[in-house]
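Sending over a structure as C-alpha cells; questions will come in a sec.
A single protein chain has been removed from this complex, and every other one stays in its place.
First chain written, first letter: the chains are A, B and C, and each begins at residue 1.
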Amino acid sequence: MYVFKTKKRVRYAETDKMGYLYYGHYAKYYEIGRVEALRDLGLSYQKMEDDYGIMLPVLSLESRFKMPAYYDEELEIVTQLKELPSKMITFHHQIINPKGVIINTAIVKLFFVDMKSNKRVETPAHLAEKLHPYFKSTNKST
Amino acid sequence: MYVFKTKKRVRYAETDKMGYLYYGHYAKYYEIGRVEALRDLGLSYQKMEDDYGIMLPVLSLESRFKMPAYYDEELEIVTQLKELPSKMITFHHQIINPKGVIINTAIVKLFFVDMKSNKRVETPAHLAEKLHPYFKSTNKST
Amino acid sequence: MYVFKTKKRVRYAETDKMGYLYYGHYAKYYEIGRVEALRDLGLSYQKMEDDYGIMLPVLSLESRFKMPAYYDEELEIVTQLKELPSKMITFHHQIINPKGVIINTAIVKLFFVDMKSNKRVETPAHLAEKLHPYFKSTNKST
Partner (left out) sequence: MYVFKTKKRVRYAETDKMGYLYYGHYAKYYEIGRVEALRDLGLSYQKMEDDYGIMLPVLSLESRFKMPAYYDEELEIVTQLKELPSKMITFHHQIINPKGVIINTAIVKLFFVDMKSNKRVETPAHLAEKLHPYFKSTNKST
C-alpha cells in the first residue's frame, strides 16, 4: 500500500453561503492529493501528458461528506493506493480537519489514455515501476 | 416519479487542459438540476433557507463519467426523484450531450437541517406536499 | 455601437461566506457576455478556435464592484462594443441585478492570436464583417 499526505487551506473562493467548503470543490482536493502523491513517487503528471502522451480521465467519483469544512481551515488530504493499478488506477482519499476529524472520504477511479490513438492503455511502465516496491509483500501473500 | 430537464452550456471557465469539462464542475450541474427541479415544483431553495430556515447539505455524491463534455456544448441535465424524500432526499441525474448521448450519471443525497437548532429534520411539509402528487400511483401499487 | 444582453443566475457554487457572488466569478459572467454576443452576431467562439485557428487571450480586466450580487438572483449581463476591434477587442460590461441596479461594470480587452504561428494578428475578416454594420454611422460622423 502506498500512502501520501499533503495539506491545503480552504479559501474564501471555495466557501459558499452556508460558510462551508462547497461540495463541488472537493474534487480539486482529490486532484491535489493524487498529483502530489505521484510527485512524491518521482512522477510528474505534467510530464506524463507532455513526455509520455498519457492522460488520465476520471471514470468515477464517490464522495461522502461527514462534516463540513470551514473557511481558513488547513485540511489534510490523505491519498492511498490500496492496489497496483492495471487498466485503471484507484485513489482512496480522506480529508481531515485541523481537529483531526475525518470530514470526507472519497474513491476516485481514473484510466490511462494514449493521447495519440485516443485509446485506453495499461498502466505506463514508468508508473508501475515506481509503485512496485510498495506492493511487493502483498504479492507474496497472494 | 418526478422528472425535470434543464440545460446548461459548457463555458471556457469550466474546460481544462484536455479540452474537457473538468470533473469537479459536474457538481455544479447537479446543483442546477436540483434547484431548477424544485423551482419547477413551485419551490425556491433560496426561500427554503431564508423563510423556512432549512438548509440541505450534501451527504454523498456518486458520479460516473462515461464520455467527456466539450467546450460550448449545451448539455441537458435530467433530474429525477425516484422516491419521496424522508430524512434524506435523493436526486438522480443524467447529463446528456447535444448528440443525445448520456455522458454522465450521478446520485446526490442531501439531508434537511434546521438552521436554528443545527439538527437534522424530516422533509419540510411544504416540499412533501408538492411532491406527493407525483408519487400517488406508486403508493397504490405498493 | 453593438449591444447585447443575456442573463445568468447566481448559483450556490458561486456564493461565498459573505453570501455574495465571489468577486472572482464575475470573470465568467463577462465570458458569457462576450461569447453570447458573438453568437448573436452569427459567430461561434468555438468555431473561431477550431475552424479559423484564432484564439483570444485576455489582455486586461478592469472591474468595479458597486453592490453585491446574491444567491439565486438572475443577473443581466450587458455587453457593449463601443468601437470596431483592430489588434484588440474591447468589451464593456454592466451587470444588473433584478431590481435594475447596475452592481458591477467591467472592461475586458482581448487580442487575436493565430494558433499556428502563436503570433498576434488583426481582427479576423469574418468578425470584422459582422461588426461593420453596427459602426457605419459612426464612421460617417467622423
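Everything below uses one rule, namely that contacts are C-beta pairs under 8 Å (C-beta built on N, C-alpha and C of every residue); 3 or more make two chains touch, one makes a residue touch a chain.
Just so it is clear, the structure is predicted and the values come from calculations on it, not from any experiment.
Participant: Just name the one of C:Met55, C:Leu84 or C:Ile102 that touches the chain not displayed here.
Facilitator: Checking each option in C:Met55, C:Leu84 or C:Ile102, the one touching the absent chain turns out to be C:Met55.
Participant: Which of these, B:Gly24, B:Pro85 or B:Pro124, touches the one chain of the complex that we don't see?
Facilitator: Only one listed residue reaches the unshown chain, and that is B:Gly24.
Participant: Can you name the residues of chain A that touch the chain not displayed here?
Facilitator: 11-13, 27-28, 31-32, 35, 44-46, 71-72
Participant: So that we can see where the missing chain sits, which residues of chain B does it touch?
Facilitator: 12-13, 15-17, 19, 22, 24, 71
Participant: List every residue of chain C that touches the chain not included in the displayed model.
Facilitator: 17-18, 20, 22-28, 31, 49, 55, 57-65, 68
Everything that follows uses one rule, which is that only the chains that are shown with their structure count from here on.
Participant: Among all other chains, pick the one whose mean CA position is farthest from the mean CA position of chain C.
Facilitator: A
Participant: Could you grab the centroid distance between chain A and chain C? Build each centroid from C-alpha atoms only and quote it in angstrom.
Facilitator: Averaging C-alpha atoms per chain gives centres 36 Å apart.
Participant: Once you find the CA centre of chain B and the CA centre of chain C, what distance in Å lies between them?
Facilitator: 30
Participant: Could you grab the centroid distance between chain A and chain B? Build each centroid from C-alpha atoms only and quote it in angstrom.
Facilitator: 26
Participant: Do you know which chain B residues sit against two or more other chains?
Facilitator: In chain B, 27-28, 31 touch at least two other chains.
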